[in-house]
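Missing here: one protein chain of the complex. Every other protein chain is in place.
Think of it as A and B in the order they're written, each chain with its own count starting at 1.
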Amino acid sequence: MSAGSAGATALQLLFAGVGNGAIYALIALGFNVIFKSTGALNFAQGEWVMLGGMIAAAAIASHAAIWAGCLVAVVTVAAVGLLSERLIVAPLKRPTPMLITLLSIGLAISTKSVVMLVLGKDPAGYPGFSGDAVLNVFGARIPAQTLWIIGITLAFIVIAHVFFERTILGKSLRAVAADRDAASLVGINVQHSVMWSFVIGALAGGVAGAIITPQTFTSYDQGGLIGFKGFSAAMLGGIGSLYGALVGGLVLGLLETFAAGYVSSHFKDAVAFIVLLIILFALPSGLLGRSEAERV
Amino acid sequence: MSESATLLDVRGLACRFGGLQAIADLDFGVREGEIKAIIGPNGAGKTTLFNMISGVIAPSAGQILLSGESIDRLPSFQRAGLGLSRTFQNLQIFKDMTVLENVMVGRHARSHCGTLQAVLRTSRSVSEEREIRDRSIELLARLGLSERADEPASSLSFGESKLLEIARALAASPRLLLLDEPAAGVSHNAALRVGELIRELNREGLTVLLVEHNMGLVMDISHSVLVLDHGRKIAEGPPVAVRNDPAVLAAYLGEDDDA
Partner (left out) sequence: MGKPSDAIDPISGPVNTAARDERRRALMGGRSLLLLIWLALLPVPLLGFNDYVVSLGTSFLINLILIASLNVLIGYCGQISLGHAGFYGLGAYSAGILSAKLGLNPWLGLPVACLVSASAAVVIGIPALRIKGHYLAMATLGFNAILAVLFDQLVPWTGGPNGLLGVKPLAFGSFALSSQARIFPLVWLCSGLVMLTLLNLIQSRVGRAIRAIATSEIAAGALGIDAFRYKLIVFVLTAAMAGLAGSLYVESNLYASPESFGFSSSILLVAMVALGGWGRYSGAFLGALIYTGAPQLLLTFQDAQLLIFGAGMIAVLLFFPGGLAGAGDSIARLRQRYWS
């Protein structure tokens, strides 16, 4: 690779794009898991990301180690996801996608306001896992945290893969996602599967929030936008497709970063929206997904 | 029987879901004025066939012709306008509307007033609304549901809901009615009444294609029977002939025969 500054810039943008893409992939994964089990769009997903960052920041501000603070945050957010499902989704008599989507909107509003009331309106952050270290690779300046983000996301994806392919719980989740009635006929507890999908979704969101906050800082109102971008990534890869989340996230992250780098930084947030419109218009099933016909 | 025109023509129809061939190389026709039944063991592809004819699923090969016109590329909502109506195996009544409103929706394909006229309440839209309402009330009366007209459709029993779906399908004055298991899950008497209703409608000129498991009903009312097994036609003809066909008996071996 040439060591010229153009090459260095490109490399820098590449890593930044992959880093952001990893975050979007995690959020998209959360969306997809819940979509697969309920058919609903989870509007609280972005708030869970924000929650992860805010709780970690609060813990670390109370003198916890950075690792410990992030762990606490992730566990707490997963618990919030679990509680949300038990209290709000499980009691429903007619759990239609529309109703669950609306409820997730209420949940998003509530989560955001609780954070605002308890943790305040100020932005919060903390140093990365390797402090503020920056690596120099062929002239490109790459923050160590970016590498942490990529590494942790990869680990998460691998664990998710093993979970869904090898464990009984994971396989039963896939069965429920494929055909609820058939799954319950072979004895799988469908309601529990929905619960686990919420836990996994919240887990993915919490991890994403905890690892991105050192780079972006977070505050109570950041959930909406990042949730939206994660959803765009999910649609890009194919809603419901777990590997689509990875592909969609990476592509979106790269597109965004290169657009910001080479065109204009004002453009950055618009990229996700334009991508979504294009996908809806031209390729609704996404890059990896298959359109699902409603069976009657 | 006199030679009547073929109303529905299915040629070389096939349907594939991923690795599963649900329907393969299917050819048959439904003559105008006849009652044709489609039977076959579970999983034979009967509802898939209905879904293709009504436009819910696209076939992977073959053609579907209604009065000689190809309809298999048309979206579902356009087929209703051509005289095709159907009921659903998993009832799709509109639970949040009243019984009467359900039937009124059925008349959509035969009414025209659009958004602007609705909003302005033109005299045309008001009189059309009256016509839709009157016709729907008549249909409810015919199906014995008059007393429930203003109640929410969710309050109907299973048997009543099936009748409601039929009333709704009839509201558009169809030429061809597809009935997906009209007698499934209802009492013996109710099944008899459904059969009687189908015969009456047929005498008035309605062509009926039905999927049924109730052999008594099928033998009683059909002019012609088509047998599917694993997505293929294994027999077709008058009920008595099909009933004695060894291939049909073999396909049903191990299945409960409730004739």
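Methods note: a residue touches a chain if its C-beta (ideal position, glycine included) is under 8 Å from a C-beta of that chain, and two chains touch if they have at least 3 such contacts.
From a predicted model like this one, the values you see are computed outputs, not experimental measurements.
K.L.:
Out of B:92, B:157 or B:244, which touches the unshown chain?
P.N.:
Counting the whole complex, the residue in contact with the absent chain is B:92.
K.L.:
Looking at the whole complex, which of A:11, A:78, A:103 or A:157 touches the chain that is not displayed?
P.N.:
Considering all chains, including the one not shown, the answer is A:103.
K.L.:
Under the stated touch rule, tell me which residues of subunit A contact the chain that is not displayed.
P.N.:
Within subunit A, the residues touching the omitted chain are 40-41, 43, 88, 91-92, 97-99, 101-103, 105-114, 116-117, 221, 224-225, 228, 231-232, 235, 239, 266, 269-270, 272-273, 276-277, 280-281, 284, 291, 294, 296.
K.L.:
May I ask you to list the residues on subunit B that touch the chain which is not drawn?
P.N.:
Against the missing chain, subunit B presents residues 54-56, 75-78, 80-81, 85-86, 88, 92-97, 100-101, 104-109, 111, 113-115, 118-121, 125, 128-129, 132-134, 137-139, 141-144, 146-147, 149-150, 168, 172, 200, 204.
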